[in-house]
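Shown here: the complex without one of its protein chains, the others still in place.
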Amino acid sequence: MHLPDVVPSRMRRTLPRTRRTLIGLLVLVTLTAAGCAQDASRSQDNGGADTSTNDSTVTTDAPVTLTLLAHDSFTPSETIFDAFTADTGIVVRVVRGGDAGAIVTKAVVSAGNPEGDVLWGVDNTLLSRAVDANVFTPYVTVHRDDLDAAGVALAPDGVVTPVDSGDVCINYDKQWFAERRINPPLTLQALASANYRNLLVAPSPLTSSPGLAFMLASIAEFGDEWTQWWTTLRDNGVLIVDSWSHAYYSHFTAASDGERPIVVSYATSPPAEVIFADPRPTEAPTAVAALTCFRQYEFAGILRGTKHEAAAQKLIDFLVSRQFQEDLPLTQFVWPSNRNATVPQEFLDYSLRPENPLILDPTIIAARRAEWLDTFSDVVLR
Amino acid sequence: MSNRSLRAAIPALVWLAIFLLLPVVVLLTAQVEASDISRVLTRQSTWRIAWFSLWQALASVIATFALALPLTWFIGRHQFRGRGVVRAFASVGFFLPSVVVAAGFIALLPTRLHVSLAAMIAAHAYFNIAVVLRVIAPRLETFDIGLLAAARTLGAGALRTFTSVAWPAMRTAVVSAAGVVFIYCFTSYAVVRTLGGVTRNTIESDIAVRAYAIGDLGGAVVLSLVQVVVIATVVLLGRALARDAATAPRRTTLTLTAAAGVRAIVGAVIIVATLTVVAAPLIALAISSLQVGDTWSFAGWRSLIDNGAVAATPESAPAAATSAFALVDSLVTSGRTAVLAAIVALVLATGLARTVVRLGTRGRWLDAVSMVPLIVSPVTLGLGLVVTFDSGWYDWRGTWWFVAVVHSVVGLPLAVRVLVPVWRNVAPSLRDAAAVLGATPRQRFIDIDLRLLRPALVAAAGLVAAVSLGEFGAASMLSRSGAETLPVMIARLLGRTGDLVRTQAFVLATVLVVACVSALLLVESGARNHSHPRDNTHA
Partner (left out) sequence: MLDVVDLTVRRGAQVVVRRADLLVKHGERVAVHGPSGCGKTTLLHAIAGLLAVDTGQILLDGVDITATAANRRGIGVVFQDDQLFPHFDVAENVAYSLRVQGVARRERRRHADDWLERVGLGGFAQRTINSLSGGEAKRVALARTLAASPRVVLLDEPLTGLDASLHDRLLIDLRLLFDQLQTTVVLVTHDRDEGAALAHRATEFSALLRE
């Protein structure tokens, strides 16, 4: 009777086997984790000494492929990098990683071990967060003297390079105000007036970049009084929605069936209303209140930890060259940073470029942005 | 037996450990300090937001079942012409990126309903029709209606028949579907943000705000842990309800009845009503694609076709949208990723589901583990992946296949959800029958299990592909190279000024809808064509 124990013996084997399997699994995971930790610490070491890191990588003849990290709104003409590749032999691979907040957050957590070589699209509302986290390797571009001086001043020592700018302003529906013979609001102060009760729609600063700019505009304008102004605005019936597109295309009278003739939008919205219409109207249906504008600068920078620093510097030079900069207005509706770049006539015809936009120091923004946003939530989004 | 079956689950477990557990742990250790935990837990808004996430999710589950159950019942119990087509159409909402569905709802609803609790919950229900349909219908298909008749003839009343026969047999599938829908609605983000409005926050949308807008990573990660705990608690409660489901009556045979007479009329009403609801926002999108501002125009479609050459010439409409070429490119990119993700997830899920089924009640922990990818915050996982796979040979960020790998992780729970209830229904006695006819264990697995699971496997592959195409959750948090994907393109165009640009966004959304419906129909017909023509047990 040697047979009867078939089943019991099989069952007896089960436990050790299972345990062995689990242990193997754990070992595997631990090894992988250890490998990661090791690499992370190693890269941090590298990061600490980044002045001495590889500058000599492009000495070989092998073609270099650079990864340009950008937000989802980065949409240059499809063939724009061909000339750069022809000149330098450097291939540019564009990688998109979400909105500006997302790419900056990812750059911060991976500082020193970046996802790419060059980052496009950190703006002045996010800049200090990235700079404080030591995300970038400085580089002063050869085109520096041609660039918008105010933009350059925001990023001293070339930690990043200003690539474009735009203004977030109050836009209004010209026809709506003309028909009712009401004057449109020309200042932020005016918006708090009862004349404009229930007329303004704005995106939330918590979820929208122009919404954030608009909140910062109020802080730049009113200083510590900004919360009082928002309280008045709230009592005056301001509508806060999640995104710019929702504000503009669901509630703004000039662009939807909505009921609100005042909206927070871009200074470049009126030309877009003309250029992207079919057929094109002779004049824009909307206008911008110049005194309400907050200027956003976008920057590009070399990510610390890149293995192709010399090539990355060439790419920065290209991004602020006339050739690339002239592509920007009509593909991304922003003003070029390079003052020598020619801006298309139609863009000039319908756009407003405010002379003295509102602005805040990026370091102050970085220091207080979380606190401001929490305050905004408490005061306005109750 | 159990060592064998555990082995089948190992690839999936390793996969989850590497691509889910590890990134979260790495991020946790790198970003969270003790003070973050107390800060988040003592903040009043944390609990207000958690409570809102919870009750809106429960309300959404009820709404989803109300919308989806009639059609699920009819499709699950009846054979009729065009069954696959109806199923494909009814599922399309799930396959679309939230940005497209939200745009459709906004195009459809009157302005005053744009931002409302009702719109938000309706959108949740809309999205999740497919989950209810695809998880419950395959179970209904193999449900023995004779059991009901038997119970009735034994004198059981309608209610008693339901509670003693129908419900025990359906319980696993129903709880399973409800759990998945609950988790999706609880962690909902884009829909809450767009249709819920700025004053309504789920934990997930708060995580995104903390991580991206405020830059409070520690707080965001702690919140994602709170989310895991809350969801796990609710799901475990739900599973307690489904406890003895493994002893439910088993029946493998398809027991569909022909839809005729009164049933055909009832079915037609259900189908028309459900499909109208499904189609309305999509038709609204298509109509919007034919309007520029207030006027009817083909300009949006025209610009798609001849936009390729005009990029740099300011005289004509600039290439704000995309050329048809770039469109095909992005469809190919998305399609390739979806196919790879579906294959990987299907292989892993089959092994995992097999183990869960084999272990019976002892496999419940494994069943729970398979759900984990759904409850980990996509924002947290996305950031974790960025810091984990960051250098040397495992710096995989930005490659197309890494995106597919992450899609397979996020899609795995759905695949397991679909497979397990159906697999539980495959009678072991059929395997015995094959065994005594000489079939080896492998042959039994292929000839019996896999063959009977085919509709479920097709459904599972479809759901994973949907997760991938729609860029669900963590999928949308990854950086990607090459062609923009359609959802990203649509979101970008919707974020710009200009009537024509907006119209182009609707054109692309319409293209995406058509692509999704075609893909679904293809899958449905593929499921039919692969079966031996004489195997048709539906007749």
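Annotations for the structure displayed:
For clarity, chains are labelled A and B in written order, and residue numbers in each chain start from 1.
In this section, a contact is a pair of C-beta atoms (placed from the backbone, for glycine too) under 8 Å apart; a residue touches a chain by one contact, two chains touch by 3 or more.
Predicted model only: the values in this text are computed from it and were never measured.
Across the entire complex, the residue among B:V40, B:L346 or B:L430 in touch with the chain not shown is B:L430. Screening B:V85, B:L113 or B:A439 against the full complex identifies B:A439 as the residue touching the chain left out.
Touching the omitted chain from chain B are residues 252-254, 427, 429-430, 432-440, 443, 447-448, 451-452, 531-532, 534-537, 539.
Keep in mind that, in the parts below, only the chains that are shown with their structure count from here on.
Chain centres here are Cα means. That of chain A falls 30 Å from that of chain B. Across the complex, chain A meets chain B through its residues 10, 13-14, 17-18, 21, 25, 28-29, 32-33, 35-37, 39-40, 43, 67, 69, 72-73, 75, 77-79, 93-99, 101-106, 108-110, 113, 115-116, 129, 204-207, 212, 240-246, 248-251, 255-259, 265-266, 268-269, 272-273, 275-278, 327, 330-331, 333, 344-347, 369-370, 373-374, 377, 381-382. For chain B in complex with chain A, the residues that touch the partner chain are 1-3, 6-7, 10, 13-14, 17-18, 21-22, 25-27, 30-31, 45, 106, 111, 114-115, 193-194, 197-199, 209, 211-217, 292-293, 297, 299, 311-312, 314, 317-320, 323, 326, 382-383, 386-388, 390-392, 394, 397-398, 476-482, 484, 488, 491-492, 494-502.
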